[in-house]
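Please find one structure pasted underneath; my questions will follow.
A protein chain is absent from this complex, but the other protein chains hold their places.
Residue numbering begins at 1 within each chain, and the chains themselves are lettered A and B in the order written.
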Amino acid sequence: MRGARFHEELKQQSMAQIFHRSANTISRVTIFGAIFIVGFILWVIGGIIRSPFFTNQGVEREQPVPFSHQHHVAGLGIDCRYCHTSVETSSFAGIPPTQTCMNCHAQIWTNAAMLEPVRASFATNKPIVWSRVHRLPDFVHFYHSIHVSKGIGCATCHGRIDKMALTYQAAPLTMQWCIECHRNPELYVRPKDQVFNMSYVATDQATLGPKLVKEYGIQKLTACSTCHY
Amino acid sequence: MSDKTLDFKQFRERVGDLRGREYWRSLEELSRSDAFDEFFQEEFPRQAVALNNGVDRRNFIKLMGASVAAAGLAACRQPEQSIIPYVRQPENLVPGKPMFFASAFTLGGIATGVLVESHEFRPTKIEGNPDHPSSLGASDAYMQASILNLYDPDRSQVVRRLGDTSTWSEFIAALQPVLTAAKTNGAGLRLLTQTITSPTLGAQIQQVLAMYPGMKWHQWEAVNRDNAREGAKMAFGNYANVIYDFTKANVVVALGANFLDEGPGHLRYARDFASRRRVRKATTAINRLYAIESSYTSTGTLADHRLRIKPSQMESIARAIAAGNGSEHADFIAAAARDLKANAGKSIVIAGDDQPAVVHAIAHAINSQLGNIGSTVLITDSIEVAPVNQLESLRELTTDMHNGAVKALIILGCNPMFDAPADFRFHEAMTKVPFRAHLGMYYDETAMLSHWHVPEVHSLETWSDARAHDGTISIIQPLIAPLYNGRSPHEVMGALIGGLDQSPYDTVRAYWFSKGGNEDTWKKWLHDGVMANSALPTRTASAAAPPATVEPGNLATGIELEIKHDPTIYDGRFANNAWLQELPKPQTKIVWDNVLLLSPKTADRLNVRPDDGDVNEKRTWIVKVAYRGVEIELPVWVVPGHADDVATVFFGYGRTHQGKIANNLGFNVYPFRFSDAMHGGAGVEIKKSDKPIYPIACTQEHQSIDPKIVRERGVIMAGTIGEYVKNPGFIHEDRGEKAAAEEENATMNPPYSYDPPAYRWAMSIDTSVCTGCNGCVIACVSENNIAMVGKEEVHREREMHWLRIDRYYKGDVDNPEVYHQPVPCMQCEQAPCEPVCPVGATSHSGDGLNDMTYNRCVGTRYCSNNCPYKVRRFNFFHYADYDTPSLKPMRNPHVSVRTRGVMEKCTYCVQRITAAKVTSERENRRIKDGEVTTACAQACPTEAIVFGDLNDPNSNVSQLKLEPTDYTLLPELNTRPRTTYLATIKNPNPEIRS
Partner (left out) sequence: MSDIDQQSPVHEVRPTTQADKIPARFIPQPVLEPGHTFASVTDHISSIVLRRKMPIGWMIGFGISCVLLMVLGATITKLIFVGVGIWGINHPVGWGFDILNFVWWIGIGHAGTLISAILLLLRQEWRTSINRFAEAMTLFAVASAGLYPALHTGRPWYDYWLFPYPNTMGIWPQFRSPLMWDVFAVSTYATVSLLFWYVGLVPDLATLRDRSRSKVGRFIYGMGSLGWRGSAKHWHRYEHAYLLLAGLSTPLVLSVHTIVSFDFAVSQIPGWHSTFFPPYFVAGAVYAGFAMVLTLAIPARKMFKLEGFITMKHLENMGKVMLATGMIVFYSYITEVFYAYYSGNPFERYMMMDRIFGPYWKMYWMLILCNGLAPQLMWIKKCRSSAGWLLFTAMFANVGMWLERFVIIPESLHRDFLPSSWGMYHGTVWDWSMYIGSIGLFFFLLFLFLRFLPMISIFEMRTMLPEAQAHSEEGGH
């Protein structure tokens, strides 16, 4: 054995170096660094897919009419259900027809330039094309009515609409986000009479939550078919 | 390829995501534009395209999808979308909530009440109308599938003059000279319609006939009831309408009558018959059915005794039954006759529409003798406006056409070029008519040869009215504005009358108001879908046996040809309907084709029986069929239970001009139909042809169903009422359930708890009353947006139906008993599919359903491998049609349209369950029994399928599960299915030893 190695070593001493000493360090760094580099890349990707770039969270959209919830809700105190009529009865909360706008704007701001598209729509009978703010994937089936009637406030998912000059999506709307509440509804449920109250803040959710969950018969629906079918 | 996508873009820009009526308005506008028309000229609709050919456009899209996804994250970004609300929202509309409208569906002129589900004014699903006497809530395959006809992109879309695009007004203009000429002498002016029961249209036609002296009105349908009419005339002296009440009948003898699956009121008859057929703890007195037929029908499969005969023997058999004794099949006939006598007044002898008039007459005579008339057999006046012998009516027309006596021919909805009897030489006659106008839903064979073609509206697009099998009147109301500028027969008649501007709505409304209707009644009629007690009054009548036409002695010898309409595409009018094309034919399970049926014996004798090898590979032989100088090559198919020396063919296939799906599919056997023998006759010769092999797409392996295997696996549980009375639990002897029950907790996984607030959804299927009519299958397709895959793919065993009806034989090959077993997902409580999915795409819900999460599925197909019931369906290709715009609004918005590479299966219509849950939860209550049901259960004519909650001990399904005949499929696997079956209990006559 040792003899064999002896021969080897002789051979090597007789040869010129191919690599500079620094090669040692470089190789060590690259080999062990690789782990961290890969890890870092994954971490970045993870960050990106959770960022507004993908979730559209907090992105304000260009709208044909710069409709301000802040003004109408906080300012004028119009109830959500005045426009979103079917929120308590249907899966779809309902986008107000031009008619609804004109109910008031036939009297007030009748010639505000800002409202021109509304009047045009009403006159020409061509609908206003809003750009969608909250979008769930097609394979997700969501019922507004049941959430509202089980004591989930508008603001819980839509954020402080009453503070939004231009409407944006407050929540990430990722499945993780949905299922968080479906797993622990007691953290988010509120009294039914507070559902449409934007500024509601629970004083003692820890005791109130479980109580309401019991009272409203809220189930922890985490089966896939709750939303996917 | 590119310009097509361009069209698509344009379309999207123009339509956007509009909701409700506006959508249709704009679609109408669009449909007038060229871009739109081109759009609909797209090649083969995806519904049925055979996808294994090369990389087509969809695959390019897939490519983009795949590469993008492969590239990774970019795929997660959501495209910007827009929301388009109404300008003025319709009163009663709640966005996101379906509405139901009552209307009626007509086939052969006879109405069946429907409730149409409408999402934002798009009709998406057809259900039976519980208030309608012919439906009672049930629906059949034709009704369900007609929704697809509505959206069929191949429908005729423009008025055509000599094939070129034209307009309605131009047609009216062209019509004027003809009419003015006819005003003086209308003898040359002819109207050809289908069977008409619509009072309004009838009145219009009468008005027209009055306006043009000498004008003649002819009626023709390939599937008509001439024999029934003539039979009634023989028996009662006039074209009476005969209806049956099976609720009162203890004994039924069907003379070639498939009354459970065909003909006017078959849904009602099936329901009534089934109501006397169910064996329960309480009721063991069930009815008895004798079926005498040549080829197996749904009715035959339910029969307690079935006699296979040649069609020509029917009359002598009928007479023998009347007489009470017969030379051949003596014991059968004697027993049947005795049974009838014993149940005089509580029995029915019913003859099929295909049977000669004399057989009908004999049947009426027997009923009259037994005093059934008035109790189980009811006679009313004809429900038709003007009942005629349609064959003679058409004969008269064609003769006049040949003689050049016909100057102008107006055809409403008929397609005589395709379905007129061969010996009428209709093509030749047609060319002799100087003015030919055609109203039809398709630019079909007849339209091709007409000077003018006007697209016809679908019954969901227009106002009209029609009578049910018992005469009850329904107002047909539109669910949607005409998609393709269709015109209704009312408008054409209006044009003849001259009232151009009268819409069908005004016409129908005016007519009924003139008949004493008013706003309130009108509203009520529309709401109910029926006019209360508008059924025709029954009258008493008696009939004597008619003189013999054929001496029982000298029957035709040799092989007889039996010609029937196709069980799924009818007379060919549904040939462009992919749902019906891919619907397995009730007995043969063949799809997308028509074949020649032979009994095993006959096939062997003629030595045209395909090798087992071929059959395993789902191929068969092509044979030459020669009959009265016509020779047609047909694939041969051997069916157990088929009468010897009878060759059965089905007409309806071989369309040349209907649509991309229908054209050149199958074999046209109309040339075999001669006016003197419309339903076939003797003297057919069958030889093997030189091009021997033909692929058959068949959803069930043909020969492999060895009764022994079926028995030892306990797949089908059946017995007689005698056995049941002796020991109600007799089917459970030597079965694995007890063992399974003992091993209640023989599982390593913690047992699930289904206690309230959870539900235990379950299904019970009563095989005793399943006729295998396929109503449930199509209902499922319609409810769950199930994709059709085309013949190629079915042949590769890739059909997508979530619910299949298995067919099993029992007994000897020559005359076996047939059992139908609908198999949806069993929703096992210990489901083998669940633990094997690596991504958890199929999982157990709190209610014990096996959820299938399409969007999570990566498509390993492990679940399907591990499913002992093989109810899972995999999207091997991109079967769903994402592109054809007219098919998008048809889909159920509450069910995801599945993409390629994803597993799917029956969900117990979980979308309906969820909707019901939301409603009940909002009201803080449980879902009531019957509040939610599956599409299949809702459609089932015999209520064989029952769905409900096992946590409610009083629910219908809970009760059924307690029945001693309740059994589980493959119980030894301990999967604990929620779907269980009720054994088939037959009621054979002890006097007959089979």
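Keep in mind that, in the parts below, a contact is a pair of C-beta atoms (placed from the backbone, for glycine too) under 8 Å apart; a residue touches a chain by one contact, two chains touch by 3 or more.
What you are looking at is a predicted structure, and each value in this text was computed from that prediction instead of being measured.
Colleague: In the full complex, which of B:Ala386, B:Ala626 or B:Val710 touches the chain missing from this view?
Modeller: Of all options in B:Ala386, B:Ala626 or B:Val710, contact with the hidden chain holds for B:Val710.
Colleague: Which listed residue (B:Tyr869, B:Tyr908, B:Tyr967 or B:Tyr981) would be found touching the missing chain in the intact complex?
Modeller: For the chain that is not drawn, the touching residue is B:Tyr869.
Colleague: Among B:Ala181, B:Ala510, B:Val836 or B:Ile992, which residue is in touch with the absent chain?
Modeller: B:Val836
Colleague: Can you work out which residue in B:Tyr808, B:Tyr908 or B:Tyr981 touches the chain that's missing from view?
Modeller: B:Tyr808
Colleague: Considering the entire assembly, which residues of subunit A contact the chain that has been omitted?
Modeller: Per the touch rule, subunit A residues meeting the hidden chain are 1-5, 7-9, 11-12, 15, 18-19, 23-24, 27, 46, 49-50, 172, 174-176, 179-180.
Colleague: Tell me where the left-out chain touches subunit B, residue by residue.
Modeller: So the residues of subunit B touching the missing chain come out as 51-52, 55, 59-60, 62-63, 66, 69-70, 75, 616-617, 700-701, 704-706, 709-710, 712-713, 715, 793, 796-799, 804, 806-808, 821, 823, 832, 835-840, 856-862, 864-866, 868-870, 872-878, 899-903, 969-970, 973.
Operating definition for what follows: only the chains that are shown with their structure count from here on.
Colleague: Compute the distance, rounded to whole Å, between the mean C-alpha positions of subunit A and subunit B.
Modeller: Roughly 46 Å separates the two chain centres.
Colleague: Inside the complex, what are the residues of subunit A that reach subunit B?
Modeller: 45, 48-49, 53-54, 56, 86, 89-92, 94-99, 121-122, 125-132, 135, 137-139, 141, 143, 145-146, 149-150, 216-217, 219, 221, 223-226, 228-229
Colleague: Provide the residue numbers of subunit B that touch subunit A in the complex, in ascending order.
Modeller: 16, 18, 22, 72-73, 76-78, 80-89, 94-97, 757, 841, 843-847, 849, 851-856, 894-897, 907, 910-911, 914, 918, 921-922, 924
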